[in-house]
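All protein chains but one are shown in place.
For clarity, chains are labelled A and B in written order, and residue numbers in each chain start from 1.
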Amino acid sequence: MRPSYFINFMMGIYIFIFFAYLFGPLIIMSITAFNSAEFPSITPWECFSFRWFNEGKIAYDGQHLAGLLSDWRLHDGIISSLIIGAGVVTLSVPIGMAAAIVLTQVRSQLRDIYYSISIMPVLFPGVIIGISTVVLWDRIAGLGGEGFIADIGRNGIFLTILAQTCFISTYCFLIFVARLQRFDQTQEEAALDLGASQTQVFFKILVPYLSPAIASAAVIAFLFSFENYNTTVFSILSDQTLTTVIASKVRLGISPALSALALTIIALTIIAAVTYEVLRRRAEKRYAESQEKFVKEKAADNRINKKYKAGFKIPKGIAAILLIVVFATYGATQVVKNDLYGQSCIDAADKEKKSKFLEQLQTLESNELTDEELSGGSLGGNQDYGDIFGDPSLFQDFGGFD
Amino acid sequence: MSADVELSDVSVTFGSFYAAKNVNVKVNGGEFFSFLGPSGCGKTTLLRAISGFQEPSEGKVLIDNKDMSGIGPNKRPTALIFQNLALFPLMSVSENIAFSLEVRGVSKEERKKRADELLELIALEGQGDKKVHQLSGGQKQRVAIARALAVEPKVLLLDEPLSALDLKLRQRMRTELREIQKRVNITFIYITHDQGEALTMSDRIAVMNEGELEQIGKCDEVYNNPLTPFVATFVGENNPLYGKVTGIEGDKAKIETADGQYLATMNESKKLNIGDESIAFVRPESLFIPRDGDNFDNKIDVNIESFEFEGNLKNFYASLKSGAKIKFSVPNAIDTSSITSGSSIVLGFESSKSVILPKASLAID
Partner (left out) sequence: MNNFLFTQPFFKKNGKAVAIYFLVAIIFWFVFLVIIPQFYMLDLSFRTNVPPLARGGPEDYYTFEHYSHFIFGSKTATDAFNFVDLGVFGRTIFVSMLVTIANLLFCYPIAFYIAKIANPSTARLLIVSLIIPFWINELLRSFALRILFANEGVINNFLTGVGLLDQGILFITYDIGLYTGLIYAYILLMMFPLYNAIESLDINQIEAAKDLGSSSFRTHWRIVIPHAKPGIVSGCTMVFMLTVGALATPVVLSSPNTLWFPQLIYQWFNMNDNWSRGSAYSIILLIVSVIFVLTMMRIFKVRIGEIIK
């Protein structure tokens, strides 16, 4: 297939637009994380700052806008997300594995229906799984009177683990099914024939064979659990996870602290992806080397064994990184030179805004409120933030002052 | 440490299909015994019945005179070598070999010792730490044998283990297998569709067709005195001559075919009567081009169609008057340059080298 240059060119443009659509919003969001302004934006660029990753800021109106480090609700949310993720992994991986292995054993007439039941949960809308779990366990808790059952039946973390396990098990199931399709059943028979009991066959043959699938199922289960919102928002009840915290924050109005959070997650994702890729390549290389060694041992003549000296070359990746570093340094020096970074810049900006704000408030002749708000600012906290900006449109109006 | 294996009236059914039907066979201790038959004849099913993966629907499997029904494969004194070998790819060669000891809770040192012994037996000393995928085809084969021998089974079952190898290696492994069998002196039950393999290695063979045993016997016995037309044509090559019995003379019978009358030897257990539809078989190497002074019991007029050179032999393909085809082989040492396509010649064969059997279907049908 050799398309004409014109089509190729159009295709290139299309691909560029497509990836711009995928990455553009993420990149812009990442940049806004470094703008010290309260409203995530680029064009009125205030100061370059890391405040949204750290303590956040006390706004000119006295409002405490939490940064990543100072936001205890976010921290609590992350902790419960981690707990839920761990719970989901410990439940859904064994369930998915059991279901996939049994799939290979059910009679062929039943296989379709068994498979359909197994994949049903991912076809259910997430909200429904959350709701059904909650209504069922509320009933169970109600029947159980006071005590342990009532406690766990009304425990958001427990319910979320169950609800997420319901559909995440299916993803694990599919991973195991794919791996089992390539399993050579005579391995099991060989082990049996050599005297292994059925249990030993399971632990010494099947589980080692499935171990890569176990690892990827665990990772997938954790990630799906960690980022789930639709199911969790119902089943979590009065608790909070990372996603519900993010959602409630977004609903209240958008803060650059969320940009900072997103950028952190993006960075972690990329690091994880790169690590995974490096590990995979290393394993592949090791395998290739062992094969090569084998070939060399076998080879009668020594020609293959000669080493070829490679010329010195800068890998492309390093060149790209160098380029980025050069640009970043240049950008940073420009930022510092123009006094767009550091405390002095932020102070200046705040001062300007505060005076503007006061001016406006004075014109509104609501001096009482101003005093109260300004003094109350030091107490700060998200609670206040939530109360004041309960109405999202209100916050947007404030954003308008920037 | 070898054991007898006895199959007594063993049938295996899948639904209404008989994979094996009323099989009776006794394999003696220390014997190299082969089941020979085309694919789908039920030989693998029998092997699975002996190893315990398949309970017979009827009948019994006895090993060392003990009834094996209800005893799982992991409890039987048998070891199976699979067609694809089924080596464990995630384990090293030593771990593979010592697996049966590992599952029995044998200590690590003991396992290592035994693995080294076996590696020596199969001439792979010092290669125990390799991974399975680093071995060549023949080495894998030997590791599979060593693995099966590790717990000193009384019976070793082999399911066409050589079928994946190339020709040269296959021939070498035949000799090697035979040697290993002599050294460890246990019962080998071998399954193959390759009659060459079966004949070269085995003490006795059993020929199977469609789930039933056709014949059991020593190799030369089966080759020279086939009991059924199937065996006659499956073990080695044979030319069938169809006709009716017209006379009986002692253990010989006269058969009238479209191309003439021939005299052939009857099998003791397959007596014929005059008028019976029957087939006389004569092997390609038993057909001779008569020289001066030769006097054969039977003569046959043929018209050469083509020939091929095989090295030690030259094979001729000829047709009879009736259109029936016949093949004969002449050792390369004899000069046959005068015989070319189209020439008409007379062939002769001895009645003692020809068997006559009641009509039934052939292996090549």
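We adopt the following convention: a residue touches a chain if its C-beta (ideal position, glycine included) is under 8 Å from a C-beta of that chain, and two chains touch if they have at least 3 such contacts.
Values in this document were obtained by computation on a predicted structure and should not be read as measured data.
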Neighbouring shown chains of the undisplayed chain, as defined at the top: A
Footprint left on chain A by the chain that the document does not show: 1, 3, 7, 11, 14-15, 18-19, 21-23, 25-26, 28-29, 32, 39-44, 94-95, 97-99, 101-102, 105-108, 110, 112, 115-117, 119-129, 131-133, 135-136, 138-139, 142, 162-163, 165-166, 169, 174, 178, 197-199, 201-202, 223, 227, 229-230, 233-234, 243, 246-247, 250-251, 254, 258-259, 261-262, 265-266, 269-270, 273, 277, 392-393, 396, 399-400, 402
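The rule we apply is simple: only the chains that are shown with their structure count from here on.
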Computed distance of Cα centres, chain B from chain A, in Å: 63
Interface residues, chain B side, partner chain A - complex: 51-53, 72-75, 78-80, 82-84, 86-88, 90, 99-100, 102-104, 131, 133-134, 136, 147-148, 150-151
Chain B partner contacts - residues on chain A that touch it in the complex: 184, 186-187, 189-197, 200, 204-205, 208-209, 290-291, 294, 298
